[in-house]
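Data first, discussion second: the structure below is written as structure tokens.
Taken from a larger complex, these chains appear in their original positions, while the remainder are omitted.
Here the chain labels run A and B in written order, and each chain numbers its own residues starting at 1.
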């Protein structure tokens, strides 16, 4: 059997070719996550065409790094879904379609007020996929006692997402206090040698607490996906 | 014979001095590619002056990284060529002059919808120079089965151009399936540690598949030129 034959056998996996995009309707089955539209660097007419194709298949939709203009175009498009369409201004997320039944708890902590957009991205994503998710803002390492009220949320969670910019120290400090899986998300908050989030990223990759999962800079979406995957498994 | 004498002998190679530019009308003969105008960092009046000089010599013209304003100025300029002048909005290419007879096939694959501008630059360039060229969009590694329909294009091509941003993995995966020459073009699509395309570039330079030709970031034009050079030779 040749490679061509082997590739041929892959032909039966369904997708839909709309010229500039090939939409993978079975991704939910295969990867556990539906195809998500990354809006940055895409033209609005391309985004809406993809969304339209998905809506026809009755898929629920998640769009990341979107602007208000994208939201307006999407709203016009989805008559049926219009009620369900929602735009999260701080994080630039758009969700279309009803919400799922939620189980388990993902706790999202962030170091400062400026980190909220990324934390919101994680919370909304995990929630969209079917996890309960709660945010705890402004618990940076310069005032650790602010972390205390978070106690109950903290201890009920199955997985923690920790969002921080600048020196990115929060995951290490929280990692010293818990045995739960931690997902660290560096943000581009800061200036000078914060290098738009690189310093926080590298600090997190070098944490003295072993086993912290690290995401790309400002990637709250990825953190939400991973948190959901870990959380979901726990209830099987 | 002194260096001065040697340089003197180069004097007979024709070019045209228009003050701020020296236009090399014989470049086609010498390098197989006509002089191309790189519009970025140039003033519109300089671009149109260069184009005007070339038009007088009845040269076909290719302008890269151009804006709509450049296109408008060029259109006004070339009465005779006006019908033939064309602006490719996604890639910012402008072509002036009739198309050549085309032979051979260059297949241009790109990983995502956001990579299309760079892929278009490669397709139009190769086509302008005299190759047949086809684009296959949105065949990224997260859904390899989408690559399948590309089968026929793929197997008829003499050379493949593979365009990808983010982690830049597509050339390696395709390289495992074919013995055709592959030209990889990293794009600036992505955010955070994609470093505006550097990560894709370095991934491509480090491919575990040996012998992949790599281009500068977003340099679809260069890929089109090289693809044409390889393709053209194959038919001699």
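Here, a contact is a pair of C-beta atoms (placed from the backbone, for glycine too) under 8 Å apart; a residue touches a chain by one contact, two chains touch by 3 or more.
Note that the structure is a prediction, hence the values are computed from the model and not measured.
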Full complex stoichiometry in copies [only 2 chains shown in place]: 8
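The criterion applied here is as follows: only the chains that are shown with their structure count from here on.
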Rotation in the CA alignment of chain A with chain B, degrees, nearest 5: 90
Chain A and chain B: spacing of chain centres that average the CA atoms, whole Å: 36
Contact set on chain B toward chain A in their complex: 112-114, 116, 137-139, 142-149, 151, 155, 177, 189, 191-194
Of all residues in chain A, those that touch chain B in their complex: 3-4, 7-8, 10-11, 13, 15, 17, 19-22, 24, 27, 31, 38, 40-42, 46, 50, 65, 188, 196-198, 201, 216-219
